[in-house]
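Only one protein chain is missing from this complex, and each of the others stays in its spot.
Our next item is chain A:
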Amino acid sequence: MSIDIIRTGAELELAARVVELVRQVAGPGAEAEVMVRHDAEALTRFANSMIHQNVADAATNVRLRLHLDGRTAAGATTLVDTDGLRGLVERTVAAARLSPPDATWPGLTSPTPLHRSSGHHGSGERSGLDFGFDEATARADPAERAGRVRDFVRAAGGLETAGYCRTTYSSAAFANSAGQSVEGRTAEAAMDGIARAGGADGVARLASGRLGDLDGAVLGARAAAKARAGLDPVELPPGHYEVVLEPEAVADLLDNFSMFGFNGKAYAQKQSFAELEAEQFDPSVTLIDEPLGSRAEHAPGLPFDDEGTPRESLVLVRDGVTKAVAHDRSSAAEAGTTSTGHASPASRTWGPYPSHVRMEAAPAATEPADPASPVAESAQPLIARMRRGLLITDLWYTRVLDPKTLVITGLTRNGVWLVEDGEVTGAVSNMRFTQSYPQALANGQVLGIGSESILLPDRWSGTRYAAPALHLASWNLTGNASG
């Protein structure tokens, strides 16, 4: 069974129709921007080693924002017939006329071509950038997802398993009354699962632009190896520990840095730790937002944002120096700069944030890694150099205690081990930590970075991160999960 979702040009025509409707209803003076997204998502979820939820949906969402006589309003609809679109326009025009004046309207994006990228696979025919888009992922059917689940379950060798296999497809277009008109499409696949052995959980997680890159058997075997290695954990006293964070845990750091630190609105309102051109990180740290993909990787996102601004790579931190934060047009105007292409429907209130951050990996390891180890391959050389510390796989339920210092509390999950003299010597129970993330990556605190950045899906949204393993001098563990 294939899903009839592959379309090109339909969204751009829809966006142009809405811009024209705005002209008819509100006159030529209205500034209008229209984002049309057709999203199809399918997810096969398993627990207790069986598929228990298997879902799919597809919808087109039209979002209109307009500025009229100094007032701004936005509206959205999934009703895309003539009556639905006219209703959207009339409702939004009426809302704009009734709204209080908007003194901070940043204006529209002027006509600007999309940026080309060797990693981008998401644009439609008219952009000339339709290379690399994986039709097979966009067209994946439930049986293909179920097959990967079956492989994961079998590879776990009888351990209880749970997780999901997901494919998504988006085709989108943007048009505004200033003449900007762009379109693109993207597809993504992800698999995330755990295996459970006697109260110990092990995890394996991977994102890709190609479903074909996801091997359920490999992931299931990795999760099972971790779970088996997590049996009989001991409790350790709270304190500051040297740690190696595996890529899954590092992705949480990237997520919180993105949402709160490199958020342009938080920066403009002085709620972020970020100070441009300041040496805020260890010189080994480089962070780049890559919505158009990189190297041979498929692009994870669309080539433009919700204001029609073309996306491109954005260097957030280069060699330890903070270089940029993400902006939409509003936060950019407030900060006296230009948009970086990070507008979203919520960015004017929540703030724009980078959603495809890569932490640059270190040069390749010189020692061969053990592929059968429960430890992530790129983390093995880091562990070999640790005299006494903890190997942490995953972080969970992390929340900000103070946005300015980015002090965060949360717990470990899916595997913690004690490392002594370069060897894993035993499993450790989950612990709570309370730690300033910028402080953990400050100058002199980063003792090593893994040689490979792994693509990892975000737990909640469609964003993803590319994370290597990370060896840190200190991580503040404030208590055992058991009390």
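Rule of thumb we're sticking to: contacts are C-beta pairs under 8 Å (C-beta built on N, C-alpha and C of every residue); 3 or more make two chains touch, one makes a residue touch a chain; residues count from 1.
Keep this in mind: contacts and distances are computed from a predicted model.
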| item | value |
| --- | --- |
| Candidate names "RNA polymerase sigma-70 factor (ECF subfamily)", "ABC transporter permease subunit", "Type I-B CRISPR-associated protein Cas7/Cst2/DevR" or "TldD protein"; UniProt protein name, chain not shown | "TldD protein" |
| Option from A:Gly157, A:Pro233, A:Pro403 or A:Gly422 whose C-beta touches the chain left out | A:Pro403 |
| Hidden partner chain, touching residue among A:Ala76, A:Ala136, A:Val234 or A:Ala278 | A:Ala76 |
| Residues belonging to chain A that touch the chain removed from view | 1, 41, 43-61, 72-80, 84, 87-88, 91-92, 95-96, 98-104, 141-143, 145-147, 149-150, 153, 160, 162-164, 166, 192-194, 196, 201, 269-271, 345, 348-349, 396-405, 407-411, 413, 430, 432, 434-436, 459-461, 476, 478-483 |
